[in-house]
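Every protein chain but one is kept in place in this view of the complex.
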Amino acid sequence: MVELLHNLLFDYTLRTVALGAAVLGVSSGILGAFAVLRGQSLLGDALSHAALPGVALTFLWGGTKDPLFLAMGAAISGWLGILWIQSVTRYTRVKFDTALAIVLSVFFGGGMVVLTFIQRLPTASKAGLDQFLFGQAAGMIMSDVAVMATLGGAAVALVLILWKEFKLLCFDASFGRSIGLPMVRLDLLLTTLLVVAIVIGLKTVGVILMSALIVAPGAAARQWTDRLGVMVALSAGFAVVAGVIGAALSSTAARLPTGPMIVVCLSTIVLVSLFLAPRRGIAWRWLRAQHAGRRLRMERVFADLYELSRQHEDPMHAHDLATLHAMQAHPAGVLDNLRKLEEQGWAHEVEPQRWALTDRGLEHTHELERGNRVANLGKET
Amino acid sequence: MNDAALEIQDLTVAYRNTPVLWDIDLDVPFGTLAAIVGPNGAGKTTLIKAVQGLVRPAAGNILVFGKPYRAQRALVGYVPQRGSVDWDFPTNVLDVVLMGLYGRIGWFKRPGGQQRKRALAAIEQVGMLSCASRQISQLSGGQQQRVFLARALVQDAQLYLMDEPFQGVDATTEKAIVALLKHMKSDGKTVIAVHHDLQTVQAYFDWVTLLNVRKMAAGPVDEVFTPENLHQTYGGGVAGPGSQLAEIDDPGDRG
Partner (left out) sequence: MGAFQRDILLIAATVAAACALPGVFLVLRRMAMISDAISHAILFGIALAFLVVQSVHSPLLILGAALTGVLTVALSEWLRNTRLIKQDAAIGLAFPLLFSIGVILLNRYASNVHIDIDVVLLGELAFAPFNRLIIGGVNVAPLSLAVMGGILLLNVFFIGTFYKELKLSTFDPALAAALGFAPVALHYALMALVSITAVGAFDAVGAILVVALMIAPPATAYLLTDRLPRMILLSVGVGILSAVCGFYFALWLDASISGAMALAAGFFFLLAFLLAPDKGMLAALVRNARNRWAFAETMLAIHLLQHEGQPEEAAESRVDHLYKHFRWGERFARRVVVRAERHGVLQLSEGRLRLESRGRVLAQRQLGLTPADPKARDH
């Protein structure tokens, strides 16, 4: 662990990889958060697959691995993918999901065909399949990171500049149009920025798993907050943490591809968020339901005791446990609940098997009645 | 014609060559509370959207206070259907209401203290001040509707277009909205609302348009909201579903 940390700081390769993963995390985390909110999670999947033929063709024709050049190729084919999806859903009855699946698989198939040509190239710099498919962070150099940072920085800057416009686009686009904002163009811009974020990640994560980097950080971040700004920041943070850890782990051992490692880290964050996030989390909900159930059962016993005391001249009169048992559908927990009431100071065991309200308990019943009246009043006005 | 807040001439709207609205002529006078009433699929929402250029008409001319909508955008406030947005979106009441000011704030700038004050005032007007920082997914249907109304109020418009403002709200909110509408009218605003509850048209509005793909009738509620016109809108003419016919044939419906 300490060694890994040391390497992160001082080992050139690892530092480059981690830096690249961090840059990628910021851009995909931020744009992914918007994509998740817009219900475009699967679009990210289709577009990342659609980028493959672009990368492969630029490499084949240009014969270069210049990252900016490859990125442009990827962006162009991703864009063509969007164009195809949009025109198919617009002019025919084929639905969005079908259009996505076709673009995803057909573009990827085209990429595969081109890759077989690349594999036959005699050049020493030929790119392995794995690198395009699963990413190979270890091969990253500083100029890659520079290109990624420039593209990502530009994309993130645009999001920040157009923050309120994009927020309105995601929440209520038709209201945005009614006040005169060009929502169609903003939509196109935000989708284009998503393509940029995907392109940035291809080198590190690869086309197949890039979609996870779009979906997962946003989905995890959403659980922790109800503010868009916080969500986007958290999303970027999660993606950076998962990216750096995943990339670092994959570089420590042989045959641990970077993309899958990052995805496993990200998914862990998602699972933790789904279960443990305060208020929304599954564990949290479960606990709350349990607590509410317990409280309800205790109050039912209390209500029974109060009911009995009202029927008696002396409200503090003690009643048989057996009577209380008889009043409940599930008598098993009655005694436990009475003990809890005793802890609260609302009831006490006057003599063995006989229970009565305390002064404080009686006071509480008055409070409850007042509360009921106020609640009813609230419904009226 | 100068006293009309909204003037529609020969408006026809079609989706993929299926007509939704046929040749609508409509003048809504300044300072009225106007209801648009008609069966499902009558084109009520489309009419409101067409006014704001949200759907492109096949033909027709729309004037807001005598000029095309584009030039008068700042004078029009919009309350879309509550169900048209994702209420699980991570934002709070104040933030949604501030969106009503985005058109004025301009590009790139963020809302400042001045805008916040205005938004809070609008939130107070709809009786939601205590919920200003509440997340929108925690609101009831009625509260959601009030938030949308506050967002429109903050637009400080002259003409308000509302799509089903009473849909699915509780009785308290309904009363509050009615009071708000009357208040807006007394301020000289014009409100045009899509409305589906025939029983309350006469109590809430003073002007009504009966719509069923074409305009069946329009005018002051007392004159136009008649059994014959309603029957024609829901039953005769462009055929509406029979169930609705039964609904309005019940005399109790018209109070």
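Brief remarks follow.
In this document, chain identifiers A and B correspond to the written order of the chains, with residue numbering beginning at 1 in each.
Everything that follows uses one rule, which is that a contact is a pair of C-beta atoms (placed from the backbone, for glycine too) under 8 Å apart; a residue touches a chain by one contact, two chains touch by 3 or more.
Because the structure is predicted, anything quoted here is derived from the model rather than measured.
The hidden chain, counted over the whole complex, makes contact with A, B.
Between the chain not shown and the residues A:G29, A:G243 or A:P260, the one that touches is A:P260. Among A:W79, A:F134, A:F166 or A:W355, only A:F134 touches the chain left out of the display. Within the complete assembly, A:I208 is the residue of A:V145, A:I208 or A:M298 that touches the hidden chain. Panel shows chain B; residues 9-10, 12, 14, 16-17, 19, 22-23, 25, 57-61, 213-219, 232, 236-239 of it touch the chain omitted from the view. Considering the complete assembly, chain A touches the hidden chain via residues 36, 39-42, 44-45, 49, 87-88, 91-95, 97-102, 104-117, 129-130, 133-134, 208-209, 211-212, 214-216, 218-219, 222-223, 255-257, 259-261, 263-264, 267, 270, 274, 280, 282.
One rule holds in what follows: only the chains that are shown with their structure count from here on.
Rounded to a whole number, the gap between the C-alpha centres of chain A and chain B is 36 angstrom.
Taken together, the chain B residues at the contact with chain A in this complex read 49, 52-54, 70, 73, 76, 78, 80, 84-86, 89-92, 95-96, 99-100, 102-103, 105, 107-108, 110-111, 135, 137, 151, 155, 172. On the side of chain A, the complex with chain B involves touching residues 37, 161-165, 167-168, 170-172, 174-181, 222, 225-228, 230-231, 379, 381.
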